[in-house]
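Removed: one protein chain of the complex. Kept in place: all other protein chains.
Lettered A and B in written order, each chain numbered from 1.
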Amino acid sequence: MDFLKRLRRYPVALAAGLCILAVVLTALFAPVLAPYDPDEMDTATRFAPLGTPSHWLGTDEFGRDILSRIIYGSRVSLLVAFAAVAVALAVGGVLGVLAGFSGGMVDVLLMRLMDLLFAIPALMVALGVVGLLGPSAFSVVVALGVAYTPLFARIARSAVVGVRSAAYIEAARAMGASPARLIRCEVLPNILPILLVQVTASLAWGILDEASLGFLGLGVQPPTSSWGAMLTTGRQYMYQAPSIALFAGAAVLVVVFAFNLFGDGLRDLLDPRSSR
Amino acid sequence: MPLLEVDDLEAAFLFADRTVRAVNGVSFAVEAGEIVGLIGESGSGKSVTVQSILRLLPSPGRIVRGAIRLNGVNLLDLSREQMRQVRGRRIAMVVQDALAALNPVIPIGEQIADVFLAHTRVKRQTAWEKAVGMLRRVGISAAEERARHYAHEFSGGMQQRTVIAAALACTPELIIADEPTTALDVTVQQQILALLQQARSELGSAILYISHDLAVVTHLCDRILIMYAGEIVEQGPTRTLFRSPKHPYTQGLLASIPSLHGDVQEYLPAIPGLPPNAAALPTGCRFAARCSFVQERCRSHHPELVSVDSHHAVRCILYEATTP
Partner (left out) sequence: MLRYTLYRLLLFVPLLWGLSVVVFVYIHLIPGDPVQAMVGSSASQEFVAQLREEFGLNRPLLVQYVDWISGLPAGDLGITFRSRQPIAPLLLARIPATLELALAGLLIALLVGLPSGILAGLFKNSPFDHLFSIVSLAGYSMPLFWLGTLLMVWLGVNWKVLPSQGYVPFTQDPLKNLQYLVLPAFSLGLGLGPYIGRMARAAVIEALQEQYVNYAHAKGLRMRTVVNRYVLRNAMISLLVVFGLNIGFLLSGQIVIEELFNWPGAGRLIVRAVLERDYFMIQASVLIYASIFLAINLLVELLHAYLDPRVQLK
């Protein structure tokens, strides 16, 4: 893999990539890694402080192990973020390709709509969608999916328009190649780098926005452990158990930072003009 | 002592994985009041030579070797501030894309006034008045009014006049014009060339005129340098060069001019083939791959620039008197 070889010249991005991998593995193997069941309550050990031998990060208001809740919380964060980006990629991709291939009025209308949606901050769009569907993980996925759609629609459209005008496409079309084939063979390879960078950046946003919504009480509902929700409860018990909010926030920060670093490195790496 | 003396200049772009050797061992001189043409096709290193003279090479460009002397003083030894005082005052620059060279959000007049403010001790108001005077001098009518306009409100020819006005502002000893007419149509081209000639006759400025088009410079230049792949391959007085071009590349260039006096719009593809990649130059003659006189030895032996006449030199084994 040429890509992996080149990645080695970007140690920061590589480290960030490994960090992401570690988080993904943590989410996958949460039951193995977490010392406790995240929902297991133990009223005897409420608000155990940081550094308690049996509970390294302490316990929360119900005596639940904070470390275990953070480990399980990674599942919600990653799942919601990945699902939201997948929705945005699918919907945005289809809309962008549609706009690009059909041109004319369809193109103008679709892209104006995307511009409008893009102008509204993601959190606002999410507020609207959650207002419609009620707070839940599903709503958050739909909300963020909708909010990120214009990003991918734009990329897809510009790629299609760029390729459509190329002479060899005309030739391929004349020879009876189907649009689906054109997209797979001509459009996709061209935009893969930008798409990859955009996906990484969107994942970072997704995790942040999920946590924000969770914090506002509009995300995943208790008792499911999510980082955003932990921050809300953590705030109420700031005196008794500061580590709830502290570590939940730190988890968000680390993961988002890793995604952003990786995305930055990826952009440099995939930039044909990069001189390194 | 010549006004400008470029001595064995070597400039390169140092990337981590490759070195682009843009200018290799270029030497030439420009006498006071002389107009010298530097000719070569795209990528031959003309602009890099100019940027080296002004010490404005974009990174990762470096002057690896050589000296650039202005009245005997090596510019490479000057401090930053001393160098700044050379630019715009003693050596001024005229560029190809005047619109891009003008700040879009500052009125034209102020951009010329900036030159006076940078090099002379004048008040802003005086600088402005002088700037208006410069605009008038390069033939812009209603200069007071026009000075307040922005670059995008000017025509291409007027933009180029503005740049020339800024260049002439401090009566420079040398004007370097890097393809100043390439973007303009033929009638405007003639006007700009006339302006430059006027600058020489009125201010006594020497001009280093860069172009990829031999035809344009015939009437302007006293002397011509032909550049190929980062080297000077032939140099001599304009007339000599036209009468008896020695280097196969020069001969090819001349042959591609439809008629010396006819219209120059018709741009024939000069010589088949492409110049070598500056990151991987061949060992022998750099023109070998395109030369119709190529010999076996051309591919291994790198020819020196040798005099064939008193002011006429060429870099080709056909003229190297003795073979070592």
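Here, a residue touches a chain if its C-beta (ideal position, glycine included) is under 8 Å from a C-beta of that chain, and two chains touch if they have at least 3 such contacts.
None of the values given here were measured: they were computed from a predicted structure.
Student: Looking at the whole complex, which of B:3, B:39, B:102 or B:288 touches the chain that is not displayed?
Tutor: B:102
Student: Using the definition of touch stated at the top, determine which of A:98, A:120 or A:270 touches the missing chain.
Tutor: Considering all chains, including the one not shown, the answer is A:120.
Student: Using the document's contact rule, name the residues of chain B that touch the chain not shown here.
Tutor: That gives, for chain B, the contact residues 54, 56, 58, 84-89, 92-93, 95, 97, 100-106, 114-115, 117-119, 150, 152-153, 163, 166.
Student: For review purposes, identify every residue of chain A that touches the missing chain, sorted by number.
Tutor: Where chain A meets the chain not shown: residues 119-124, 127-128, 130-135, 204, 208, 211-212, 215-218, 231, 234-235, 238-239, 242, 245-246, 249-250, 252-253, 256-257, 259-261, 264.
Going forward, only the chains that are shown with their structure count from here on.
Student: Roughly how far is chain A from chain B, going centre to centre by Cα mean, in whole Å?
Tutor: Whole-Å distance between the two chain centres: 53.
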